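One structure coming up, written as structure tokens, with questions to follow.
One protein chain is absent from this view; the other protein chains keep their places.
Which chain is which? They are A, B and C, in the order written, and residues in each are numbered from 1.
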Amino acid sequence: MCYKNAYKIWRDSLKTIVIGVIGADVHAVGNKIIEYTLTKSGYNVVNIGVLSSQEDFINAAIETNADMIMVSSLYGHGEIDCRGMRDKCIESGIEDILLYVGGNIVVGKQDFSEVKERFLEMGFNRIYPPGTSIDQALKDIKQDLGE
Amino acid sequence: MCYKNAYKIWRDSLKTIVIGVIGADVHAVGNKIIEYTLTKSGYNVVNIGVLSSQEDFINAAIETNADMIMVSSLYGHGEIDCRGMRDKCIESGIEDILLYVGGNIVVGKQDFSEVKERFLEMGFNRIYPPGTSIDQALKDIKQDLGE
Amino acid sequence: MKLANKKLTEKEFLEQRQEVLKAWPTGNDEDLDLDKALAFLKSVPEDKNFALVLNKAKENDDTLIQPRGGVPVLKEHIKLLNYLADSGADLLPSTIDSYTRHNRYQEAQKGLEESELKNRALLNGFPAVNHGVKGCKEVFIKVSKPLEARHGTPDARLLSEIIHASGWTSNEGGGISYNIPYAKSVPLEVSIKHWQYVDRLVGYYEERGVKINREPFGPLTGTLVPPSISNAVMIIEALLAAEQGVKNITVGYGMGGNLIQDVAAVHSLYDQTLYYLDKFGYKDMEISTVFHQWMGGFPSDEAEAMALISYSSSVAALSKATKLITKSPHESVGIPTMEANGLGVKASKFIVNMLKDQTISESKDLDLEMNQIKKEVECLIETVLKVGEGDLAIGTVRAFEQGLIDIPFAPSKFNAGKVFPARDNEGRIRILDFGNLAMNDEIKKFHLNKIEERAKTEGREVSFQLTVDDIYSVSKGKLIGRPLRDL
Partner (left out) sequence: MKLANKKLTEKEFLEQRQEVLKAWPTGNDEDLDLDKALAFLKSVPEDKNFALVLNKAKENDDTLIQPRGGVPVLKEHIKLLNYLADSGADLLPSTIDSYTRHNRYQEAQKGLEESELKNRALLNGFPAVNHGVKGCKEVFIKVSKPLEARHGTPDARLLSEIIHASGWTSNEGGGISYNIPYAKSVPLEVSIKHWQYVDRLVGYYEERGVKINREPFGPLTGTLVPPSISNAVMIIEALLAAEQGVKNITVGYGMGGNLIQDVAAVHSLYDQTLYYLDKFGYKDMEISTVFHQWMGGFPSDEAEAMALISYSSSVAALSKATKLITKSPHESVGIPTMEANGLGVKASKFIVNMLKDQTISESKDLDLEMNQIKKEVECLIETVLKVGEGDLAIGTVRAFEQGLIDIPFAPSKFNAGKVFPARDNEGRIRILDFGNLAMNDEIKKFHLNKIEERAKTEGREVSFQLTVDDIYSVSKGKLIGRPLRDL
């Protein structure tokens, strides 16, 4: 078994997470840190970067046979940008994919339980309030994807 | 008419205000500023200083035939220190003297309308909330003592 | 048209203008007739003219206060601005929403309508293009302070037409500073051209006797940007603007966190902007400086946020910046309420007043830091001119292409993204990985020594982990992201 193959096998054994920043949002710092942290934690990270549409996320997930899509939205338009995303996943045949969303997902300081309700209805599996760093979400990811 | 007499006549024409800081209170700065401001505004000021008892105020008022007693209380014990002061005035025969109180007259940030009520009941004529500088009270003084 | 750092002729400008105004129906407004707009701008009273108010402040050594702020619905936006003025703002903003910034007026319209309907903001700013001259003029008329559009728009031509015709006398941005940190796939060449247009518009008014202020966006990504990189960008944008006829420019800087480095950065930014403008023959320029309160991740605790706002204000005042852009205690969470925004203004105003008559004493340390920044800026600017074969605009595009200028953490694919900063032992921002950044060996050695010194203090290797720790540190209440030590 040559070195390249061993690498591939190891690589394939990793769970794959698509990350990116949705909509017209350009906040790039958190995105880079998320890539760094998830990779260090042993995930196969597919980073589609900022200014990504729902389609960009879904296409990447299909192409890489991903286990989870992790949407970042920092700039406040998350509510508009995320609507209908689960439906698009269903249409695309990845109805069961895990959908996470976090960052500063709505405009302003809103009652988070209400915000969560809105995003649960949209079909997101986990929704994080402002100030939740990626490190704090690692536990959930492990749980949802299995050790 | 010699110079000294003229001075005395002028002096006697001024309204007299007894000022001081009541109780175990040593806040001296406001007291000095009040003396300076009232004097500049044309009043005859009798300053009994800090750490003054109700008796000190009343005795000074009687001695100088004062028109007003202006009690400062900064340190928070004003409520305890001022109780019964009007009664003592009545006992001493200066029942009609104007009683002002100001500074930071109770402990902590309290609803001022309640505080005012308490001091009105004690027989004070005017009660000032924290942050009212002596300049802001000049209008009331003028009104109560006549121009 | 080929890119070049050359003033657009009036003909070129007017031709392009016809296209620009077609981008959205509000471009059709008759008040966008240049003569009408000029007449309206001439009627703007002195105390509502951004440029004049800045000039006066500079003369008096004042540091003026300007918050950020913008909400979608017109009435609410006016209410917000008046509240901010009452809280002590000397200059007013209108922060533009992100759809508008990307010229997605359709989506902005949707967000605006939904916000009006639901009585809750769904946009992160004021969609000025959708409101058109009509709405923007109403804002101008109903507030009592000078107005500026603050955004992050690679192509702000229509936006700029609309706001200036509405009496707004300042516009933030630039071909680099409103592209590289704010876009992913807009070529630099394109954004520079678009900002030449925006500057030319200001030049057009300027030639006809109306002063309008322009403000390149200093903080860039707001994240550990070494002062020499942002200062170099500021100077390039000032030169590009001056070529188009802009006269009143405010160059900007986002707080790094170390007092001496920050003061040194503001001082040298001012000195070198003057120097280069003069060197390239731009006369009668009016230059002022703007200091941005901490632009990176904020602490979520509101008392801590207020402390950070106040500390930022102290540094601004001590640096004698002409203007200070404030943050709010809600920063880490979301667009602030009117009240929270006002708290930031009040605290900031208090501090600049308290420190009005104070400066940082001259010292060897300050001098050295200023010299360091100046040397680095010189390296960058000289390189840009060299690769541009004398043309600043072309040089800029090429320098970015080759990573000779490189802005840390920028989303743009036209930025190399190979530079990584980290703090030194005093919390000054240094460069850990230079990528291809056009700096000489002496400079590189200086930076690496400083960072090694720090790593050594912390008993660890120099690595990207330093950068990551430093990105988080301020929001966690430390300037330097040191590993936790035993107490």
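Here, a contact is a pair of C-beta atoms (placed from the backbone, for glycine too) under 8 Å apart; a residue touches a chain by one contact, two chains touch by 3 or more.
Model, not experiment: these values are computed from the prediction.
The undisplayed chain touches these shown chains across the complete complex, B, C. Of B:T16, B:Q54 or B:N104, it is B:N104 that touches the chain left out of the display. Which of B:A6, B:I33 or B:I90 touches the hidden chain is settled by the complete complex: it is B:I33.
The chain not shown here is touched by just one of C:N82, C:T337, C:N353 or C:Q465, and that residue is C:N353.
Here the missing chain is touched by one residue of C:E138, C:E426 or C:E452, and it is C:E426.
Listed for subunit C, the residues touching the missing chain in the whole complex are 257-260, 299, 301, 303-304, 306-311, 313-314, 318, 342-344, 346-351, 353-358, 361-366, 425-427, 474, 477-480.
Not every partner is drawn; the one left out touches subunit B at residues 23-29, 32-33, 36, 49-51, 75-77, 79-80, 104, 106-110, 130-131, 133.
In this text, only the chains that are shown with their structure count from here on.
Computed centre separation for the pair subunit B/subunit C is 55 angstrom, with centres defined by C-alpha atoms. Note on chain placement: the centre of subunit A and the centre of subunit B lie 69 Å apart, centres being C-alpha means. The set of subunit B residues that touch two or more partner chains is empty. Counting only residues that touch two or more partner chains, subunit C has none.
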